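Removed from the display is one protein chain of the complex; every other protein chain stays in position.
Here the chain labels run A and B in written order, and each chain numbers its own residues starting at 1.
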Amino acid sequence: MRLPPLALLALAALALLLAAPWVIYPAFLMKALCFALFAAAFNLLLGYAGLLSFGHAAFFGGAAYVTAHAAKVWGWPPELAILGGTLAAALLGLAMGALAIRRQGIYFAMTTLALAQMLFFLFLQAPFTGGEDGIQGVPQGRLLGLIDLGQPTSAYYAVLAIAALGHLALYRIIHSPFGQVLKAVRDNEARARSLGYEVDRYKLTAFVLSATLAGLAGGTKALVFQIATLADVQWQMSGEVVLMTLLGGIGTVAGPAVGAFLSVGLESALATSGLPVAAVIGAVFIACVLVFRRGLVGEIGARLKIRI
Amino acid sequence: MSVQVLSGQLLLGLINGAFYALLSLGLAVIFGVLGIINFAHGAFYMVGAFAAWGLATYLDVGYWPALVLVPLAMGLLGMGVERLMLKRLAGLDPLYGLLATFGLALVLEGTFRQVYGSSGQPYPVPEALQGGVNLGFMFLPLYRGWVVAASIVVCLATWLAIERTALGARLRAVTERPDVAQALGLNVPLLVTVTFGVAVALAAFAGVMAAPVYQANPLMGSNLIIVVFAVVVIGGMGSLSGAILSGYGLGLAEGMTKVFYPPAANIVVFVIMAVVLMVRPAGLFGRAS
């Protein structure tokens, strides 16, 4: 049996990632993996439903806060804490999505940004979030009572498993009948509507799924890095996930993960350079939009005429 | 509650509203002719405030010349941005325009943060407008009165120029059908560039006016622009008068909230946006699309 290029690529990536902690710091890898899942979840909405959310930090950061609070204050075990954060993100996604899908295109983007900003202010003032300090020193605990998340290598493999499962789920969603309808809505909303699809329902479902997986990424991040802060819910975070997706390739399966690794790598390289990180990120953004709209994976895919 | 407190907060709300109105008017004009949302509009406002501060600090140029020079210079910069960047995105999904200008906002904000940190640079109130007058029911600081009056005049003048003059008729034609307008002999690319420049100049003008009130702060732009986005979602960008009225109205709503329930003051605009989306998705002044 010949495997499709995407499956080969996924296996190669998995093999590389399994071996990676011997070469690269697990902390860097875990961060990149959390963002890879975050970006992939975001891409479900932008790449396959054509909806640009500029407020996805709400789900990532919201889940991070809930997970951190559950683990630290309520003493929940890690798997339940992450689940709680993910569920919170799903509910948030349902509320925000229901409002945002009432407008299209550019208004949708502005609406999500504004709603996420509202959430930012709520978190800023809410007593349980610790204001400017955030929730620090979140206990890592043992995942499923077995895996010690305080130990970097085992934590890394746990994160890898979560990210891989998240990607698998997204892949299944994209290639399901539901995903096909979503693409039809993206390509021509009026046509999909005239074919009898309840477009708003599909959009909302995609929004909630995307928010849920973004929450899974945020909750995982909060546990393994033991911290949830305002930076996780801020608009810059929403922008960052857009950049990762754009960098890797909007609407490609592998793009967001590649973009996340590139972006996290770029940031850690810049951190010691003395250059203004935000300004460089902004310049990359502009360059991508002007000359590199297909992104890295999209460009390679187009050159080799394969779908990755 | 005393009349003094109430009217004081309403005045503050009106000042915020003045900036919302100037920026949302600019956004609506840009959206009309370029079809994009300019995320960098807040950054231009911030650079306008810093430019005024820089002129005063390094070149000893005062408020009044700055109020003219800064918008002019920023307008030219805006035209450069349109020619070098936004023009290349014409005909693409408008989301790319949003993303490119988002990148520009990051560049501007990141650079100023690197140089000036995230604290504000104080800028003095111009001498002629120091002090205030007692109106009987409240004490009106002269500068704040000036901000409200000047912004109303500028908004009205812009509105009149677009709705009531021959040049404005050209702009409306370009907004409606750029291809037909160009085939009738209008230099549409030039009009688009100049329009973007004028809208950026408006943002910079707001920035100069804001410097004595809020200081020049690298973060002032992004904080403002997100609220202005909500204002624009509430008002809809189909009507310029709608953009202006929503700006002042929401500023006032914010001021009122500060009086009656201070903790909700910084989210009230977003709450109103959510309510408007529920009951009138097209926006208060928008046509259903």
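Just so we're on the same page, a residue touches a chain if its C-beta (ideal position, glycine included) is under 8 Å from a C-beta of that chain, and two chains touch if they have at least 3 such contacts.
In the analysis below, contacts and distances are computed from a predicted model.
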Omitted chain per UniProt, picking from "peptidoglycan glycosyltransferase", "Dipeptide transport system permease protein DppB", "3-oxoacyl-[acyl-carrier-protein] synthase 1" or "Amino acid/amide ABC transporter ATP-binding protein 2 (HAAT family)", is "Amino acid/amide ABC transporter ATP-binding protein 2 (HAAT family)"
Which of B:S7, B:Q182 or B:S241 sits in contact with the chain that's absent? B:Q182
Using the touch rule from the top, list residues of chain B that touch the missing partner. 166, 169-170, 172-173, 175-177, 179-189
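Here, only the chains that are shown with their structure count from here on.
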What is the distance, in whole Å, between the centres of chain A and chain B, each centre taken as the mean of its C-alpha atoms? 32
Sites on chain B touched by chain A in the complex: 31, 36-37, 85, 88-89, 92, 94-96, 98-100, 102-111, 113-114, 222, 226-227, 229-230, 232-233, 263, 266-267, 269-271, 273-274, 277-278, 281, 289
Residues of chain A that touch chain B when the two form their complex: 52, 54, 99-100, 102-107, 109-111, 113-115, 117-118, 121-122, 125, 235-236, 239, 242, 246, 275-286, 288-290, 293
